[in-house]
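Here is the structure we will look at.
Excluded from the complex is one protein chain; the other protein chains are retained at their positions.
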Amino acid sequence: MSDEQTNLLTRQQIAARAAQDMEDGWLVNLGIGMPTMIPAFIPKGRDVMFHSENGLIGMGPPPAEGEADQDLISAGKELVTMVSGGAFVHHADSFAIARGGRLDCAVLGAFEVAANGDLCNWRLPNQTSGSVGGAMDIAAGSKRVFAMMTHTTRDGAAKIVAERTYPLTAGGVVTRIFTNMAVISVTPDGLVLDEVAPGLSADEVQAVTGAPLIMNAVGEIAVAA
Amino acid sequence: MSDEQTNLLTRQQIAARAAQDMEDGWLVNLGIGMPTMIPAFIPKGRDVMFHSENGLIGMGPPPAEGEADQDLISAGKELVTMVSGGAFVHHADSFAIARGGRLDCAVLGAFEVAANGDLCNWRLPNQTSGSVGGAMDIAAGSKRVFAMMTHTTRDGAAKIVAERTYPLTAGGVVTRIFTNMAVISVTPDGLVLDEVAPGLSADEVQAVTGAPLIMNAVGEIAVAA
Amino acid sequence: MKNKKAKTLEDAVSRIQDGATLLVGGFGQPGVPEVLIDGVCDLKRRDLTIVTNNAGTGHSGIARLFEEGCVGKLVCSFPWAKESFVFKELYDAGKIELEIVPQGTMAERMRAAGAGLGGFYTPTAVGTDLAEGKETKTIDGKDYVLEMPLRGDFALIKAYKVDPRGNLIYRKTGRNFNPIMAMAADHTIVEVEADVAMDELDPEVIVTPGVFVDTYYITGWYEIGKERNAS
Partner (left out) sequence: MKNKKAKTLEDAVSRIQDGATLLVGGFGQPGVPEVLIDGVCDLKRRDLTIVTNNAGTGHSGIARLFEEGCVGKLVCSFPWAKESFVFKELYDAGKIELEIVPQGTMAERMRAAGAGLGGFYTPTAVGTDLAEGKETKTIDGKDYVLEMPLRGDFALIKAYKVDPRGNLIYRKTGRNFNPIMAMAADHTIVEVEADVAMDELDPEVIVTPGVFVDTYYITGWYEIGKERNAS
């Protein structure tokens, strides 16, 4: 079954929607996986710099054929390039940027997000350990944390829940959630359903969400043709 | 009354004696005042690098006439030069060097040194505050701390004492004391009188020292003609 | 791209309000943002807290800020130099508060603020007057004092060159506290000798990445510690 048939956004479409929220002048850290698709969708004219926690400020797109540099990789260990005006720093300075509040936004994948903004993305409950990488530092330090994920598990279980059941990455940090079904804001009053994917109703989104959604003025996610 | 008449070493002679203890390959921090006279007396062929806590590794002698650079100063705020193989670092890295144990030796002035190695050099007892500068960090972090000072106050009172009476800079850190009368080592057994100035007896030194001196094999300080 | 370049000195500093905490770079005279300090003087603010290593020299720079009554408190490591007579007079008259911090602790407290840490244990000042009232802890048999982060509302720093992103390099011992302070303030204002085009600074040699810089003001070269011609 294809995403289109089910009115779910593709991974590219989620990335494109999240990219709309990247504001001019921001410094942004992107988690491994789907978030790394965001840079290609940043609206023209917006100046967004990307921070890669392995000491790269000003991460650019993958290198052109034959122009890769073996010493220039992203935190996801992929070959990348550097944009003009970037800088290299060591790991302690790189995490000083993250922990010290200089990241305007981090976009991270998630296993589970709770209504209070708890982020769970480093370890499955049935595992004894996980690969935490820089997730805890970045989630704890960034001014805003966006979670980017499929709305449910493959089995259809809710990943957005009233209270977390997964091991915590950072408590109360998620400010917005981008899924293949919706855009949801985490507010002091609870989760606010801002937008739904074209063809989906707010109620359909609520039905697969494990916490109540506040529905005031629910819009439709703009999807490029 | 001149120092010569009283068999006391001059400031230069104290510096020259202390310089003999600077070992090949050491990184050394020099306090303000008398210690800054040491570099001129380092024995030929010995490689000693000087660290200045304002971020200069490889401090050299004062600049030749007309070659001063206004941006190149010592921690004592004097114009200096830089030797080959030096590096500039910022203040946090500079004190990481000091506190982190990378200084082989710090040579500091002192108001008072106690038999247990307590160093007092930042504030007079009758003052409510002092200019601590980097003294506490450097004294606490250096592998060895040499105190360099006149043996007594102007009034003839002992500055080397059984227990400190001055405000503390760092506890138990002084390893050797260089004065205008003697060279004294601080050991777990107490103060050991290693050398006395030419023309002085060990008893004469003990008479103006406020703590007992262990006298096993007391030598004479070698003074250049 | 955000334009961080201030057209006038007033534009560079005018956000600073009464009561603000200012981290001011420099050790001795190298690295002191003298032009920015004059800009702050001209604003005639009151009750500023100044965090800087020294207590000013003569009647200019920080000393002018003291003399004109702008400063309520000084946090520094070395207040009692001969040339800091303006500060001494005000302090003796009870007109200014003083907090003395060991120099390495001062640098580290600002770094901790910049790195988002809540505090750190340092061996510096253990058993001394400057540890009074502070928590101590024995770790692996050694004593340490708990020190808290030291954050500024503003950092006023001096650099050598800047590119349009705000990336900075410094010059010799003019580096000192400046890169640390740039990290530790809500708003970092840089006085800088020269600006260069994008890509002229090698990304390998940048000391302060532009992410730490909010505003910069180009002064050109001037002789430090000397009276300047009004611009």
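Going by the order they are written in, the chains are A, B and C; count residues from 1 in each one.
As a working rule, a residue touches a chain if its C-beta (ideal position, glycine included) is under 8 Å from a C-beta of that chain, and two chains touch if they have at least 3 such contacts.
What you see is a predicted model; the values in this text were computed from it and never measured.
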Visible chains that the absent chain touches, using the contact criterion stated earlier: A, B, C
Chain not shown: contacting residue from B:32, B:96 or B:147: B:96
Identified contact with the non-displayed chain, of A:40, A:132, A:157 or A:222: A:132
Residue among A:27, A:49, A:89 or A:221 that touches the chain left out of view: A:89
Identified contact with the non-displayed chain, of A:54, A:185 or A:206: A:54
Residues in subunit B touching the chain absent from view: 24-25, 27, 47, 49, 51, 57-58, 82, 84-89, 92, 95-102, 141
In subunit C, positions touching the absent partner: 108, 112, 115-123, 137, 139-140, 142, 144, 148, 169-172, 202, 204-205
Where the unshown chain meets subunit A, residue by residue: 52-56, 69-73, 75, 77, 82, 88-92, 94-95, 98-99, 123, 129-138, 140-141, 167-171
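By our rule, only the chains that are shown with their structure count from here on.
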Chain closest to the middle, measuring from C-alpha centroids that were averaged per chain: C
Most distant chain from subunit C by Cα centroid: A
Interface with the most contact pairs, given as the two chains involved: B-C
Cα-centroid distance, subunit A relative to subunit C, in whole angstrom: 36
Distance between chain centroids, defined by C-alpha means - subunit A, subunit B (Å): 57
Junction residues of subunit B, two or more chains touched: none
Multi-partner residues of subunit C (each touching 2 or more other chains): 111
